[in-house]
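Only one protein chain is missing; all other protein chains are in place.
Letters A and B mark the chains in the order given here, with residues in each chain numbered from 1 onward.
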Amino acid sequence: MVLSARLRKAVALAGRYPVLAGADLDLLPGEILVVRGPNGAGKTSLLRVLAGLLPLVAGEAEVLGLDPTADARALRPLVGLLGHHGGLYDDLTAEQNVRFAAKAARTGEESAKSALLRLGLGGRLAQAPAGKLSAGQRRRLALACLLAKRPALWLLDEPHAGLDAEHRALLDELLAEVAGAGSSVVMASHEEAATAELASRVVSMAGGTVRNGLLPPASTSGAASPPASASGAASPPASASRAASPLAGVEEVQVVA
Amino acid sequence: MWRDAALVAGKDLRIEGRAKVSLNQVGPFALVVLLLFGFAFDQDRPLLVQAAPGLFWVAVLFSGILAVQRSFSVESSDGAIDSLRLSRLEPAGIFLGKVAAVAAQLVVLEALLAVGVVVLFHSRLGGAGLLATSAALSTAGVAGAGVAYGALCIGLRARETLLPLLLAPVLAPVVLSATEAWRSALGLSSGDGWRWLALLGCFAAIYLAGGSVGFGALMEEA
Partner (left out) sequence: MPQAPAARLSRTRRTPSRLSRALGWAAALALALNVWWGLWLSPPAPSGNSAPPGVVEGQFVRMLYVHPAVATMCYVGFGICALGSIAWLWPRTRSPRWDRLAVAGAEVGAVFCAATLVTGSIWGRASWGVWWTWDARLTLTAILFALSLGYLALRRAVENPHSRSVLSSVVALLMALTVIVDHYATDWFVTLHQGETLFKPDPSVYGWQLATMIVSFVAFGLLGAWLIVHRYRLEELEERYGSLAFYSAVVARRSEGSSLQAGLGEPAGAVGFPRLEGGPSGAVPTRAVAGGEVPEAADIVEPAGLAGPAAGPAAGGNGQQRVGMP
């Protein structure tokens, strides 16, 4: 069984401060993992480690079959990260931003166009400079840039922040679709209600470590193959959650129907 | 790599075209610098004519520092550096693209400043071949060193003050050589200006090559 990501006792530094102090995590393909935790717990650092942007000083990690510390250059094009900042160019239009992202990821113009439309940024909005868009629209634009890249692993830091109800639903739909197609999603979020239905698994972080990050061996062997069809609900998460429920200390398990 | 460079250069120039910072801010600043030089020399005409090439290149140096800072503030304002790292763009390509964009802006500024020097300092232009080639090589050197050091400073606190401190002594020989070349081109000195081109070429080569190779590492540490 191939895990999307695997961290064992990962320690990472920001300057001289250990933002991750021994994190353990397993991630299956097609899973939507929600990471909760107080401010300062290390959620953003976890995402950056998975993206290959933050090297580890101790512990092991494997993301999409690559070592994020040693093979960062190979790993990074395969992941998409939505951080607190959107990574947008304020002076370019929405369309130009997404086109640049698509070209930089070598995924072609078509994916740029479709990404814009999928996030509801077609028409007049596409020609507006990114600096003039509202916060929610910028968030969606950043997501569009992410989508245009077609990554195998989505790493989202508070993606629902700033989005209204209609666009939250849009995002949830998009993520479910993406996960159904085999990509994994890791989402750091404070919002219980918004993510309750979406998540296939929830973990929490505190003090630079992850609680319940590991999957019991039974579930990892039970999920035989990564789901390739968009029709079925993600079966690995379902079996993972079923297997995980007898675990002591697991607060809640969400199943994506 | 060249495709990536073209993409990044296009993006930077498109941003500049929209925001027009170089045109609206850096250009006038450079002209004001020339004016200040004029005041400082108390409008002493023969002296200004003699000093014009040096003053020109010092003004270009200042403008270059500003242009480089602008080039990188575009990236850091919304965390676009992370997006660049996560893309398939080759770091050397990103470097060359940024160098090309900064160099293009500098060329426009130099043309503007040349007009300013002619008007304000009553210089007479001549020796166009030497003027143009030395200007081209110096611009390449200034842009190359600028983008390399700019990437270095991008993640640091106090980067606005650190960049000029690092860049100015490094570019001092470029300014010196360019000045000498121009002085000989304008007939203000008796030396052979073409020899200075070799030195300028050296610097341009060092910084373009070194920057391309090292840009990946510099981007990482930002």
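Criterion: a residue touches a chain if its C-beta (ideal position, glycine included) is under 8 Å from a C-beta of that chain, and two chains touch if they have at least 3 such contacts.
Keep in mind that this is a model prediction, so the values were computed, not measured.
Although one chain is omitted from the display, it touches the following shown chains in the full assembly: A, B.
Screening A:T69, A:N97 or A:S111 against the full complex identifies A:T69 as the residue touching the chain left out.
As for the chain not pictured, it touches chain A at residues 9, 11, 13-19, 21-22, 37, 39-45, 55, 57-59, 69-70, 188, 204-209, 211, 249. Remark: the residues of chain B touching the chain excluded from display are 145, 148-149, 152, 155-159, 162, 165-166, 168-170, 172-173, 177, 191-192, 195, 199, 202-203, 206-207, 210, 214, 217-218, 220-221.
Just so it is clear, only the chains that are shown with their structure count from here on.
Considering their complex, residues 51, 53, 76-77, 79-81, 83-92, 96, 100-101, 103-106, 129, 145, 149 of chain A touch chain B.
Against chain A, in their complex, chain B makes its touches with residues 4, 7, 11, 14-15, 18-19, 74, 77-80, 82-89.
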